[in-house]
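Every protein chain of the complex appears in place save one, which is left out.
Naming follows writing order (A, B and C), and every chain is counted from residue 1.
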Amino acid sequence: MQPLRIAIAGTGMIGAVHADAARRAGARVVGVAASTPERAKAAAVRLGAERSFDHADELAAAPDVDVVHVCTPNALHGPLVRRALAAGKHVVCEKPLSTELSDALELADLARESGLVNAVPFVYRYHAMAAEARHRVRGGAIGDVRLLHGHYLQDWLSGRADDNWRVDAAVGGASRAFADIGSHWCDLVEWVSGHRIAALTAVVQTAVPERPASGSVSTEDVVHVLLRTDRGATGSLVVSQVSPGRKNRLWFEIDGAEHSVVFDQENPESLLLGGRTRTETVVRDPGTLSAEAARLSPVPAGHPLGYRDCFAAFVADVYEAVRRHPTDGAPDRPLHPTFADAARTARITDAVLRSAHSRSWIEVR
Amino acid sequence: MQPLRIAIAGTGMIGAVHADAARRAGARVVGVAASTPERAKAAAVRLGAERSFDHADELAAAPDVDVVHVCTPNALHGPLVRRALAAGKHVVCEKPLSTELSDALELADLARESGLVNAVPFVYRYHAMAAEARHRVRGGAIGDVRLLHGHYLQDWLSGRADDNWRVDAAVGGASRAFADIGSHWCDLVEWVSGHRIAALTAVVQTAVPERPASGSVSTEDVVHVLLRTDRGATGSLVVSQVSPGRKNRLWFEIDGAEHSVVFDQENPESLLLGGRTRTETVVRDPGTLSAEAARLSPVPAGHPLGYRDCFAAFVADVYEAVRRHPTDGAPDRPLHPTFADAARTARITDAVLRSAHSRSWIEVR
Amino acid sequence: MQPLRIAIAGTGMIGAVHADAARRAGARVVGVAASTPERAKAAAVRLGAERSFDHADELAAAPDVDVVHVCTPNALHGPLVRRALAAGKHVVCEKPLSTELSDALELADLARESGLVNAVPFVYRYHAMAAEARHRVRGGAIGDVRLLHGHYLQDWLSGRADDNWRVDAAVGGASRAFADIGSHWCDLVEWVSGHRIAALTAVVQTAVPERPASGSVSTEDVVHVLLRTDRGATGSLVVSQVSPGRKNRLWFEIDGAEHSVVFDQENPESLLLGGRTRTETVVRDPGTLSAEAARLSPVPAGHPLGYRDCFAAFVADVYEAVRRHPTDGAPDRPLHPTFADAARTARITDAVLRSAHSRSWIEVR
Partner (left out) sequence: MQPLRIAIAGTGMIGAVHADAARRAGARVVGVAASTPERAKAAAVRLGAERSFDHADELAAAPDVDVVHVCTPNALHGPLVRRALAAGKHVVCEKPLSTELSDALELADLARESGLVNAVPFVYRYHAMAAEARHRVRGGAIGDVRLLHGHYLQDWLSGRADDNWRVDAAVGGASRAFADIGSHWCDLVEWVSGHRIAALTAVVQTAVPERPASGSVSTEDVVHVLLRTDRGATGSLVVSQVSPGRKNRLWFEIDGAEHSVVFDQENPESLLLGGRTRTETVVRDPGTLSAEAARLSPVPAGHPLGYRDCFAAFVADVYEAVRRHPTDGAPDRPLHPTFADAARTARITDAVLRSAHSRSWIEVR
């Protein structure tokens, strides 16, 4: 079996994570592109790529590339994805697909119509214990879901001196905290629970209204959301990038009629399974878990898996889909998160901003 | 110094907690009243009271009683409080003061006008580490408060077979989960932060619409709230009495510009003090805490204080106010929570129900 | 029923804890004695005692006292206990009974022969979850016990400038860290497990050999012990008063053939119940616990109990034994820890020091 040939546009932290995952999945990293040819050359050495491309456009259409990974700033996602799909490449694109909802929806349509494999790294689905939570909730083990709640808290923008291209709506999109991390929470909780957010109301806050380089900031630092699901549950969510000491706390609790289940991305080796008379710590132990969670557990209990293991499992699944393509056809319901999933979180993000603006409940399609 | 003479109307679990606290504060428990004279007699033995009263009304006006503790079902609070105040007694009344907002406001006015000591057991203020949180937040140690969030989760009504007088709006009031426990969260977080809830929007849910004895249930099991404070912070809160495995999880996080502070009532011996570069576990250690937290720490670090210690500290403070009355006059701003504080939470509760009904934001006075 | 009349010799922190517990149990604190008459007077006010005694000797024989609590420095325990027993008083004595093993054994014999109620506050037995652990281990729920291990760590003597009468062997006894806190661990683990330490070997360390006031220090700061039990288990234990950040960490794990059970005195509201396929957090919930643990749970789950609640439960049990005396006779196996239990820990302490000195295993009778 020939190794897949993949290339990565964008060589920041997340580009390195893609490269590591690709290599673990047995692919050849044939090339990388960065913001300048010089940076691309340096990144090729650093990430162990076979060569560098002077321009991401060139990379996206290179004949010896099977899969294109788009890891650039948000505003460049759309053009690169279009070019790669046009050249018949399978595409892994960081979220958001686009800074505009309409464009995100169009990209998802384009990808679907292309028949090519398309994927977005909602990688928290690949924590074994998130998969175990899904297995239990969807299998009815906790009873009917009554409420879903939690938060996604970071602190990297809590200081007045912190700055980043993402705070500029023109580059990162109109929503920042929600588009960047709130979307992960929604994707994960919908995926685990099987419930879909049907309506929501939100309040947003820009806690640091002025940043050194970006100047006046229009994107939000904080979002609180109330929600109702299509199946009658209620929920709420706090999203913040200004909570000191919170590095990447994606935490949720789903309360069912019989049990609650609690997951914390920063401590992903176990679930809390609450009950009226018994509260269990479900440990990531391939010997006792569901088939899917065991599949995501390449090492025994007590040997922690981490973020890069999730990411590697996601990429391995995507490449498996690529290998089966087109013989098997693109499966109707791929295991991995797709552009369609990213488009859905774009709809939710849009509803959040509109709701906060109008101080009213908004239906989410 | 003669011991204070106190009497307790209502002899359930919380009545026993009042009796224990009174005794620890050096008071004589001269009498108790219950739903029947027989129950009162049995309770007098069980709680170590000197005698029993046949009727709570009699207790509320007994000449040899200095302080009346009202621990009956909610609907009886108002009449007993009125009678006790009329008889010149100092009063400790369980919240809510009344099942009706207008009545609660009237009771608070009556108490104020009487000049008598009046208190409501928002006892979580008496956890040493809650006091420490207040000291730090109000003293500016965490920087400007940006967001406040958390939850208060219980599970004792999660089963379809669970029932209680509180689920009946006629006996317990129109709000159940929020009035019962959400009010504690709001009182505590306002007290710690110095922020006051200025506006809110809420969604409520009755997860178990039918209970065995109560029949159809009109009070809520779940509330999610979004809020804005008078000083520009945003916040959110989940309140639930149907979250399996959650016994009494009052949890909050206050995120300031420099630090976050996290308190968990079920683990009250420490605070989490988050920071960008350093996250500290602040241990309840009288040697290193603020004066108020040290005052609430009668035993050294590592010797856990608990719920009954809070309660005892609250009662001791109330009795201290009684002892100084009327020489010192009722202080304008007593240390302990008063009827005015209870009236405020009644206003918030009322806003929650109105907001949930109208699906809109409501201002809170 | 007339309240018991009790008196307390020694008015430091622990004396105040005894007073609080006595009052909660419905007793009258008729008097206190301290190192000087003036201190006794001040303490009487502070602790709410009816009067002060000029000398502890006087207190121990006062005609209107039913129970004497001995809370003085260790070297004074023996004389006061002898005087109180001679005067026909029931006695609660802080451990160690004496700074000398032979004297401790003699005091235990005296107390037994007197037929009077005698008690030593190994109060950690009164944590509800320690009682639950005992119920489960002794009832066979964890299978045969294979190993017992843990530690008891404090930090109050970790600094070179820290000092205390206890560091002086002449006042506190030849062993300090082990006699003071190691004894608690051994009492608790033997009580929970039903195993008795049959042989041990130890190493001791004086980490701070010079203290400001005490000068050269001969008592140990640290002890590590290996042990074998009478029923074939092995074990080990670390005791330290110089572990920075550890305030009062009494922690043990008992590993059985089917389950392990873990208790942490600083988080006494739950047990960890480990298993091959399922690990449970057993919450202090009177509705689901054993009868004894429920008896020790006067408040519902989620309302933390603490150190002073343990202490109060211990004192209440002792007073109950006093009330039944002599009608019921001193029960052969009282519920509460007695002088015989204190004598046993004195034997273990003696074996620890001899073993450390001889670098060999020592049998413990």
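Definition applied: a contact is a pair of C-beta atoms (placed from the backbone, for glycine too) under 8 Å apart; a residue touches a chain by one contact, two chains touch by 3 or more.
Everything numeric here is computed off the predicted structure, so don't read it as measured data.
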{"item": "Of C:T201, C:T219, C:S297 or C:T338, the one touching the omitted chain in the full complex", "value": "C:T201"}
{"item": "Hidden partner chain, touching residue among A:H55, A:R231, A:K247 or A:R324", "value": "A:K247"}
{"item": "Among C:T11, C:S175 or C:S240, the residue in touch with the chain that has been omitted", "value": "C:S240"}
{"item": "Which of C:R51, C:H224 or C:R347 contacts the chain that the document leaves out", "value": "C:H224"}
{"item": "Where the missing chain touches chain A, by residue", "value": "13, 16-17, 20, 23-24, 26, 48, 154, 156, 245-249, 265-269, 283, 285, 298-309"}
{"item": "For chain B, the residues touching the chain missing from this view", "value": "277-281, 283, 285, 287-288"}
{"item": "Sites on chain C contacted by the missing partner chain, in the whole complex", "value": "142, 146-147, 149, 151, 153, 155, 158-160, 201-205, 207, 221-222, 224-226, 228, 233-236, 238, 240, 242-246, 253, 255-260, 272-276, 279, 359-361"}
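In the analysis below, only the chains that are shown with their structure count from here on.
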{"item": "Residue list for chain B, restricted to those that touch at least two other chains", "value": "246"}
